[in-house]
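Note that one protein chain of the assembly has been removed; the remaining protein chains are unaltered in position.
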């Protein structure tokens, strides 16, 4: 079997047959970090580094780990061409990591470039890609269509005017939808939180002085997002504090913070928990999906954060993060009336999380293996375990979480192949009939996200 | 390969050959939740829902997760027939979960019904089963004999008069044995604990006023259980508090609780730890097996607990539960003189627990993958890991933990096939000779529990 050939990640005739049935289904990608502006402008990528490296901290981390100097990764002194060459030279050392597979898949499937990425081929790939990327069918909207993306949801701040989403409706209908991501309104511990309140008030022509002002503005933004086809909110949380806090107590903490007073850790948590419950309430009212991405411990490597900033690499997860005590109050409060999806970043949380979603029935679902779990290994482990405890049919389906358009297809391909591998294995072990596996594969690859999010 | 055919869960000729040697060995099932009264009355099941769904919260959770309304699960407004139809209609959505396999196996092996459970077949299966379940060989005692159950141990409160066990001795000899499960005497934090003290005193004609009265009564019950062939106690514990507490201190806590005074968390733990050590002492004296089922966090979903009560679903486990600090004092105190079996509910505890049982030598054994670990996936993961750290030959063997008689055979079949898969894999990888694997398979499937429990 050869690298990335038709058998890639499949484990025999059964899984190959299953994959054959789902490979060409449209893509629904309910969570990613797409650059909506670039997409609405239907831009072309200037070069391969811009398309593959410039916006993707997964690539940066792999390059650092392979010993590439920072100037060839995020430095301003080096050209995109030099960065591509540095990446190609180091690429052998990435083998085994999904980034090695994704980027090869991107080249192969999207650009039709079959060469192995390595020092020897760096120049030829660069030249070929420069030519290909300028072709009309390589405009970003064309790429999205070629990948059969039926729906893709960006991640947006309540500040956002969604003008690019609006523009895209003309050319792409309801394909590109926003997701309501109000982390900055919740992250009261951040130095720029007060400034953010100011900006949010301006955006919505409502000076924010008290907590009720903030809640009113957020509701306006939530309503506004709905007009653009938004069907979900998303929340990035290290620990998912979600205990019940009285509005008056939350309002007092809010006022203290606005007055510039320091908050205790408990006050910070109380405020965050209160807000998370408010966001859940908004989603419950509209029947949106409430997504929690849990467990990212961010910016632990000081040198990166100081030199480059957030989302530069230097993020990880801790298996000691508590899920149960913080989450139970919210899950009980909204029991049966809020579509909830839980994503975990540390595979050690797979078990507790699958048992938790099992306990809370139909409306609480596992999100697919996220971030560092998003690999053949990570997805297979999660699917096999979660299937044994929870129901596969209740999972939320694949989201790419990708920061670059070129890789949507590759991410979903890796998922669909892994899913076919897992289900094919179950059929081959006599654990379910092939016909049932066929339906389950199509359901998780397409039907389920469509039904869950209501696209 | 077809669904549940002869190759089910086996991974090639070696594992098939191993399974062929153990498939027909008698069953020893040292821990389950059998309805002894129904068995002693040699009842027939009225219908398929009573046999498969009515008593099994695994089924309930899967149905909820598949979107079935509660009235079709535990509601009193729906007939058993309606519930069966609701289950059959949803059954496709359970694929991947062991419940999907177990119930199909039950129908196939016990009732001779080969149809796939689904909406289309709901009626035909119901009709067939109504007829079959009334046949003489479907009386519960006959079923037990057909499954070749040599020993099965129920789970019983010290209050129990064991009259049904007594009755069963006439018809089934020493097949059905009680297990001493004194959780209620330990759970001083529960609202009905004081009432339980009252009932326990009445049962044993010994008013319980002081701790020493309770200990005397428990010893009487322990002796009484011994007369019915009991060879083990069992203890359900979230955190296994087992530190050493002076009798006088425990007696003072006991007296405060009896006087209706509120206990601190530490007092509650101290009392529970003291009692657990006392139970261990009773078992050590008689050479019984001391079983701890650790890590169930119960009744987290408030709506279920309030509407249905305990054991309704809504239970899970937390990977953050501490095993080491609480358990070490007991393991050291009873080192070498108490047969101990430790069961964990969260697979994340597999590693620490296997290393712990390794450290404490011959008398401390791993129990097989429990509750949510009890699946092909869960057992395989545990066996492969535990074998690499601890000794497979020292494990305690399979227990079904089942709440329904019809499924004993299926549970043990899944275990025996998984065991054959794991050992066959080891032989195929050259890690042990086939002859050694053959002996180990028969040992774990039958010889080991017989020897460990002394049946």
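In this document, chain identifiers A and B correspond to the written order of the chains, with residue numbering beginning at 1 in each.
The definition used in the following text is that a residue touches a chain if its C-beta (ideal position, glycine included) is under 8 Å from a C-beta of that chain, and two chains touch if they have at least 3 such contacts.
None of the values given here were measured: they were computed from a predicted structure.
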Among A:4, A:341 or A:368, residue touching the chain not depicted: A:4
Listed residues B:319, B:339 or B:411, member touching the removed chain: B:319
Absent-chain contact - pick from A:29, A:47, A:61 or A:106: A:61
Positions on chain B where the hidden chain makes contact: 319-320, 322-324, 328, 331-332, 335-336, 348-349, 351-352, 355-356, 358-362, 384-385, 387-394, 423, 426-433, 436-437, 439-440
Where the missing chain touches chain A, by residue: 1-5, 7-9, 11, 61-62, 64-67, 92-98, 100-101, 116, 297, 300-303, 313-320, 346-348, 372, 375-378
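Here is the rule we go by: only the chains that are shown with their structure count from here on.
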Computed distance of Cα centres, chain B from chain A, in Å: 40
